[in-house]
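For this depiction, one protein chain was excluded, whereas all remaining protein chains were kept in their positions.
Chain naming follows the written order as A, B and C, and within any one chain the residues start at number 1.
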Amino acid sequence: MTSIGFLGLGDIGTPMAARLAAAFDLTVWNRTAAKATAFGAAHRARVAASVADAVRDAEVVATCVPTSADVDGLVTSALPTLSPHAVWLDFTSGDPVVSTRIAARLAEHGVPFIDAPVSGGTSAAAAGTLAIMLGGDAPVIERVRPILEAVGKTIVHCGPIGAGDAVKSVNNALMAVNLWAAAEGLVALRKAGVPSAVALQVINASSGRSNASMNLIPERVLTRAFPRTFRLALLDKDVGIAAQVARTQRAPAPLLQLTAELMRIAHHQLGEEADHSEMVKVVEGWAGAEIG
Amino acid sequence: MTSIGFLGLGDIGTPMAARLAAAFDLTVWNRTAAKATAFGAAHRARVAASVADAVRDAEVVATCVPTSADVDGLVTSALPTLSPHAVWLDFTSGDPVVSTRIAARLAEHGVPFIDAPVSGGTSAAAAGTLAIMLGGDAPVIERVRPILEAVGKTIVHCGPIGAGDAVKSVNNALMAVNLWAAAEGLVALRKAGVPSAVALQVINASSGRSNASMNLIPERVLTRAFPRTFRLALLDKDVGIAAQVARTQRAPAPLLQLTAELMRIAHHQLGEEADHSEMVKVVEGWAGAEIG
Amino acid sequence: MTSIGFLGLGDIGTPMAARLAAAFDLTVWNRTAAKATAFGAAHRARVAASVADAVRDAEVVATCVPTSADVDGLVTSALPTLSPHAVWLDFTSGDPVVSTRIAARLAEHGVPFIDAPVSGGTSAAAAGTLAIMLGGDAPVIERVRPILEAVGKTIVHCGPIGAGDAVKSVNNALMAVNLWAAAEGLVALRKAGVPSAVALQVINASSGRSNASMNLIPERVLTRAFPRTFRLALLDKDVGIAAQVARTQRAPAPLLQLTAELMRIAHHQLGEEADHSEMVKVVEGWAGAEIG
Partner (left out) sequence: MTSIGFLGLGDIGTPMAARLAAAFDLTVWNRTAAKATAFGAAHRARVAASVADAVRDAEVVATCVPTSADVDGLVTSALPTLSPHAVWLDFTSGDPVVSTRIAARLAEHGVPFIDAPVSGGTSAAAAGTLAIMLGGDAPVIERVRPILEAVGKTIVHCGPIGAGDAVKSVNNALMAVNLWAAAEGLVALRKAGVPSAVALQVINASSGRSNASMNLIPERVLTRAFPRTFRLALLDKDVGIAAQVARTQRAPAPLLQLTAELMRIAHHQLGEEADHSEMVKVVEGWAGAEIG
């Protein structure tokens, strides 16, 4: 049974690790130790006292942390005890530039790296139905496929190292564009006397529909619930990565670049804890009218 | 049986009129007379020699032309023979400012106006399953409901005169934003080594999905078919109207306003006959890479 | 001696009227009557009790009010007593579309219209050194030239009715673009460790310099004085007009259109009384750093 060292028990990492505990030999570590202890009490998993300890016997090191810079720090802590036969499987929504640099560091120790950001939120993580975007070499991906299948449903090899990160960032950027633009339109219509539910009834039966108009806005905005499932701060980071991918590739992307600025503004204005769906509040504030 | 004078046998107007011919007392008129003659030969409808003739006995005048300015011209031609007991039902994707002005002109003659732009394209028009967005007074809408039900499935009263136009324009603007942004992302990913079909597989299972990513791009762009079903020139007009709605309502809308500029650029570059989906060619051209 | 009915004693109108009082037969009117009374006490001018009274004997009606909509209202009040031999000279920073409509109304009464927005602020108004942008027919302009020369130094006939408004709006839009962009750059440099005075020393000796970098920022922003000489609310209106000119002319203008949105946002955020130079506070707020 494959032994896994799992680093990072956040909102997404915890339900993923819970599924892996049921099928693999799991060791967990978390920056805030209490969360790891609680996880160990609830699931069949060993709790490591340090990163070095967590990865010592791991055939696969799995990471799920906020940024690629965090992964880079974990690599530094792990290298002294990391087996040259291990694979590093990074579920972080990472930056392809940093992932490439991390992969090079690990390659010097013979350890292959796979970027494997996930999509679907906490519910898909708990159900094992995440979408997983993979960057790296196909044979390495085959070595970790049982792990991927334990947590994901849509498992897509996107390209070389960093390609998973790039696709994830673009997906999230499109979600941001679609949501912000829908908010702009709904606020303007509201001021013109059209209730948002009426406008959405039309849009969602027509060509302008998107996941934002069909799900995010009805469930999170019209209800004013704004459940905190995915922080705007992280979406800001992701859209910034997508914008950087476009710049690096010399692909003019005026809408994505402008959206990156809007996310930065919204993040600054709404703070670290805001849910991504709260971005619409910035649009509403500028216009002096609420979607509804 | 309600008598209808139907003005405008274009791509959408023709299949709509065909459905109405089966259930109502229909008279048709078209700027290019040959189209009206052909229609009369194929359907149970009288062919009028002039606008004045077409509306003389009409209880409902239905218009389906490129712009509200065209409708305004038809009103001028119709007024001498228009019955004060008629209703003017405008299926044009119109401009709320001009529709409001037209409604005021007609009101002086006692004729109420309903803006009723439709969505769904030629296939929905033929099937009678259009989405119809209505602006105007509810009792007037009730008077024309049998006509609406003969051509539409989703029939939504959006608000006062112009509200239908406004909602239609915003729907189309969101489609334009979603499609253009997806093209930006896919081109950048392509240059980073990710095939577009792979990227779409992920996006369409994730939060960034939209009608553009799920339908328009797979069917029209990946196939390089770009079927000419909805001209970019008309979409440019619609996004311009949505941008104007936002400006009039003092609702800051940076993404919609920038998209209005991109549509104008694409329209200029691709010409009058290009399909709206061809806008992606501008994104591709700027980056020197094709979606695919 | 030409008789002038001068309507609108605001920040710019008052010093203009003061210069005209010295050389012409002047009657003044102001919405807030106290200002007109005070003006009459200080200068050789008759104070009219109503618009109708002010224009009754005027060979030239001069208007200097916030918007073209205000001018339109004054026309309505003036028409009953307006001489068919008068000229209407509008110093308002107006909207070419509305000016054209006003000109048509006046033309029905035989009264020609000149749009003549001014630039230079209160000090140039007092010194009689305003720049004046004229739209309308050359012979009409000749009839009012003595008035123009009494208040302006740079007197430019720009084109047909509305051309003066259009040029004024574009000038102000360029000022807004140049100022906002300079603020973006200076804030970013400040966060990178470059004092703004140092950055400006370079920029103002180099290709990036503008009136914004050479005058507005050193005098108003670095000093944190933000003197209230030209309200952001009015600049917002002007940039909106410039954006509309570009749209009407089908001239893609992504920078001007985006700037129109930024002005709207800043206006909303800073309120009705803020000086235009305070727009930089929005840029500073988003970045969490001050120019300085």
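The rule we apply is simple: a contact is a pair of C-beta atoms (placed from the backbone, for glycine too) under 8 Å apart; a residue touches a chain by one contact, two chains touch by 3 or more.
From a predicted model like this one, the values you see are computed outputs, not experimental measurements.
Considering C:54, C:71, C:86 or C:189, the position touching the chain not shown turns out to be C:189 (whole complex).
Although one chain is not drawn, the whole complex shows that of C:60, C:232 or C:262 it is C:262 that touches it.
Of the candidate positions C:71, C:89 or C:253, contact with the hidden chain is made by C:253.
Residue C:210 is the one among C:27, C:99 or C:210 that touches the chain not shown. Taking the whole complex into account, chain B touches the unshown chain at residues 254, 258, 264-265, 268-269, 285-288. Contact between chain A and the unshown chain involves residues 240, 243-244, 247, 250, 252-254, 257-258, 260-262, 264-265, 268.
Considering the complete assembly, chain C touches the hidden chain via residues 96, 119-120, 131, 133, 154, 156-160, 162-163, 166-168, 170-175, 177-178, 180-182, 184-189, 191-195, 198-199, 201-203, 205-213, 216, 242, 245-246, 248-256, 258-259, 262, 283, 286-289.
Note that only the chains that are shown with their structure count from here on.
Between the CA-based centres of chain A and chain B the separation comes to 38 Å, rounded to the whole angstrom. If you average the CA atoms of chain B and of chain C, the two centres end up 40 Å from each other. In chain B, the residues that touch at least two other chains are 250, 252-254, 258, 262.
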